[in-house]
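The complex is shown incomplete by one protein chain, all other protein chains being positioned as in the whole.
Which chain is which? They are A, B and C, in the order written, and residues in each are numbered from 1.
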Amino acid sequence: MSDDKPEAEKPAAAAEAAHDHADHDHTGHDHDHADHDHSHAGHGHGAAAAHADGHDHGLAHTTPVWLLFAILGALLVLTVATVSVTSIDLGAQGNLVVAMIIATVKAALVCTFFMHLLWDKKFHAVLFLTSVLFLILFLAMTTNDRGEYQHLVDEYRAQQLQAK
Amino acid sequence: MTLHLLALLADPKLPKLAPSDSFWLPADASVTSRNIDWVWDFMVWMSVLTALGVFVAIFHFVTKYRAKSRAANEHAEKSAEHNTALEITWSVLPLFVCIALFVWGFKGFVDLRTPPKDAMELHANGQKWKWTFDYKCPTGTLTEDALHVPIDRSVRMLVSSVDVLHSLYIPSFRTKMDAVPGRYTDLWFQATKAGDYPIFCAEYCGTSHSDMLSHVVVHPAGEYEKWLNKACVDADSKSGPERGKDLFDRQGCSTCHTVDGTPKIGPTWKGLFGKMEMMTDGKPYKVDENYLRESMMDPTAKVVQGFAPAMPTYKGKLSDKDIDGLIEYIKSLK
Amino acid sequence: MASPTTTADAAIPQTKGADDNYLTHDKGFASWAFTLDHKRIGVMYLASVLTAFALGGVFALLIRTELWSPGKTIMEHDTYNQCFTLHGAIMVFLVIIPGIPAALGNIILPLQLGAKDVAFPKLNLASYYLWIIGCLCMLGSLVTNAADTGWTFYAPYSTTTQTNVIPAAFGAFILGFSSIFTGLNFIVTIHKLRPPGMTFFRMPLFVWALYSTALIQVLATPVIGITLLMLIVERVFGLGIFDPGLGGDPVLFQHFFWFYSHPAVYIMIVPGFGVVSEIIPVFSRKRLFGYQFIAISSLAIAFLGFLVWGHHMFVSGQSVLAGTIFSAITFLIAIPTAIKIFNWVSTMYKGRIHLDTPMLYALAFLWVFTIGGLTGVFLAVMGVDIHLHDTYFVVAHFHYVMMGGAITAFLGGLHYWFPKAFGKMYNERTGQIGALIVFVGLNLTFFPQFILGSRGMPRRYYNYLPEFQGLHQLSTIGAFTLGIGFLITAISLGRALKNGKKAPNNPWGGVTLEWTTVSPPPYYNFQTPPPVTAGPYDGYEDLVYDEAIGGYVAKKA
Partner (left out) sequence: MTEPSTAPEAVKKVSAPPPAAIDHGHDDHGHEAHDPIHAANPHLAHHFDTPQQQFDAGKLGIWLFLLTEVLFFAGLFCAYTVYRAMHPEVFVYAHYFLDTKLGALNTCVLLISSLTAAWAVRNAQLAEKKALMLNIVITIACACTFMCVKYVEYSHKFHDGLLPGKNFQPKEQIWELKSFRDRHPEAAEYAEKLSKLDEKKAAPAAPAAAGKAEPPKVEKLERPTEEELEPLLAAGLVGPRSLDPSAHISRPRMAHVFFGIYFFMTGLHGFHVLIGIGIWIWMLVKASKNQFGANYFGPVDFTALYWHLVDLIWIYLFPLLYLIH
């Protein structure tokens, strides 16, 4: 443990180690680290080293221009695709499903490349997916419940119409 | 307002809680409570025991291990940081209790939510701030402000509301259901003891939420039909202003209008007929038969200045005869 | 845990002068109004939250006074309805939600992490001013025609009532953003500003609790934001999403509302868990029993808290299927919560217990929260909940948890960290008396309400059947007792601020990092981040009490 302790006169290294700890703790699973003392220090420094001589420029990855244009191209193609697919009848929900799949592919492209998630800390991707997960949870439970009791709304309306 | 409250306190119809055998729960008068009351008792005892256990432990530790003073610098005795057996016990035991409680609760819930097929059907309707209950008469629908049910017969209530959320709560039947405007909800019960039990509105609905009381009359065997026949005949025999006066009480007009000249939520009916009223659109309008009829069918069309457009529509709830009766009644209030 | 090593005296920072601390570092109104220092922002939050608490308390007393007798006692129906609405809205949105995280957390969290500040000081200040704006909006509703919807803003009542709902809803909307920014700030601070050596499992449990809370704040609060915005738009434009008169669905509103508001009860109580987890080991002079469990269970509760919102809707017209799912998951939360209580109690076993004011509050918390938690189980049992829903039983339950749990923990934390935050000691005797009266008042106020509720007394009632009067009067007496308790506490702390004894750096013998800096802390807390080599509750043996300074110092080797 003691070799993990940074010297006071090297604040930069200290901070580096500290935040590597932070990230490591999190991207890994916390409960894996019940005995965290030793495995940690090793990982922390390893990650710091990888950071320095990796492909990153400065503080983060730099995306090549050709890749940006390639992604834009793909996105535009997909936009055209989603518009043109509307004129084809794919059944009641078919069109919606296809449109959502295309939108999700587009979203994934934007996230992965434009938003750097491919090269970024995995924790950020996890966070973002969490938000989507909670969104789906919210949508699913609410819509499901709404559907379950819809017949009581219909019954009421039918009765109201009859009364008129 | 004070007058109104005094009237309420003196109201012989103010429901009374029936005497109960239980310290905690109100008198039990329905088969639907069969899955509820014993779970309740179980939980009360379980909670008392658990809480006592925790409290005794706290008290014991605090007295036994109390430090003399800070200056004494005592250290805690060595003790385990983990005790697997203990921890598993206090995790698994509550887990089992919880699973059991869930299952019992689920049973009770499904029971309360599943009316028997042969249940008789009644409509309950919430409006600010009165419950009305519809009964089928040979001549049409009878609307009453109290719930009458036969004993030992399953009753399914279709609940709805014309304005905001209300909740039909019958403590002695251990049941409750929100009245949601724009849809039905339902609940059922089967009364087991003849008597008179209170009904509350349990979902906050505004000014007189706490006065939105009613009561359920459980008729002994054979009495319900007699009551219904008589009530139907009585209601139908009336006509003209008498019918209107009757409806004034039954249909809940009295929650917003008075007949003594004091304005309430809506204008008073006294001296209303023939008056020129200024409407919220800035135009005066004479209160005549047409206006009154329109106000019952489409209440927000013309609202008298100084009053909120709070009245629900009575379209489909009042027959032509009813409307005529009400108009006659209003005319009679000079 | 790692071998216990002293951390208590590892990094007493050097300061410019003996008296230089964050309170004296700068002077003048602007130095406070534009401060970016987390401690000052915390102090401003504290003052604001306590003021709001007093206001909410006045409404509570008005309500209880009115309920002394059936019918009119002191006010009319509508006034009463506005009173309980404002009481609820103020206590929830202005007091309990920001109480522990934004007030105590802001002061203490960076100190416990050995950090100089939170990650985003400007955002921190922004969130304070958002709180102020939100508060002003609510007051705007109060002084005009106060909302009478209940703090839950249920549609369609809220979309149709004539009172000024919009400022109140907009206030809550703004307060939501205040809460989001606090949470966001704390998550980043905890991730990125921990000192060398402090792994996640070496963080104090208060930090863990704030972390879990912050996750909920960030994930749930946006939903209430959009819900309230939709409500406002519904009122203005008649959108037709919630209002059945326009084709909308009021039950949908309840789904939207509780998707936030159930997790929000964990925003309120989980920081309380954190405070109690700090106090009990320190005042028992003993390491916390089951540290890791408590840490993880905070996260577990935070997560599960998202999956149970429908248990507020068992009788609202929700489907049986949804009700069943929500009920089942609700029970899952009961278990970690129960285990936490057992862990706290076990921590005292063979400890050396000091019954100072913070510990009294912690013990009160254990008592009250046990009752609050157990009665929560009643409400999770669907069949029983149908009877209890929207009765005083529910009122009593959540007051036991919110008032008895969150506020008790808040007061405990306030007394615990008061010497650190303000550098003054309060009078122990008055502190203890205050704690005892609060405890008695609390039980006297809310226990009768359980009985009222189970006997069928619905909530939000201005008028009631005469049979209920005795219990209501008991409750009212309790409420005034509670008021007296708070008053004594306020006077006690106020006097301490003015002429309290100078506080030592470590009056209670805590071993978390905030006790390693001076009281009150210097402007930048720590010159260099203090390295951490042991768990957060290791090393009580390495401290000795020094009577001369009235606090703990490191044992001489």
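Here is the rule we use: a contact is a pair of C-beta atoms (placed from the backbone, for glycine too) under 8 Å apart; a residue touches a chain by one contact, two chains touch by 3 or more.
Since the model is a prediction, treat every value here as computed from it, not as a measurement.
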item	value
Touch list for subunit C against the chain that is not drawn	25-26, 34-37, 115-126, 129-130, 133, 177, 180-181, 184-185, 187-188, 191-193, 218-223, 225-227, 230, 233-234, 237-241, 246-249, 252, 255-256, 523-524, 529
Subunit A residues touching the omitted chain (full complex)	11-12, 14-16, 18-19, 23, 57-60, 62-63, 65, 68-69, 71-72, 75-76, 79, 82-83, 86, 89-90, 92, 95-96, 99-100, 102-103, 106-107, 110-111, 113-116, 120-121, 123-124, 127-128, 130-132, 134-135, 138-139, 142-143, 146-147, 150, 153-154, 157, 161, 164
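Convention: only the chains that are shown with their structure count from here on.
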item	value
Chains most often in contact, by C-beta pairs	B-C
Inter-centroid spacing, subunit C versus subunit B (mean Cα positions, whole Å)	34
Per-residue multi-chain contacts in subunit A, two or more chains	149, 152-153
Residues of subunit C whose C-beta touches two or more other chains	249, 251, 317, 320
Residues of subunit A that touch subunit C when the two form their complex	1-2, 4-6, 8, 11, 14-15, 17-19, 21-23, 25-26, 30-31, 33-34, 36-37, 40, 130-131, 134, 137-138, 141-142, 144-146, 148-149, 152-153
Subunit B to subunit A touching residues, read off their complex	160, 182-186, 315-317
Touching residues (chain side subunit A, partner subunit B) in the complex	149, 152-153, 155-156, 160, 163-164
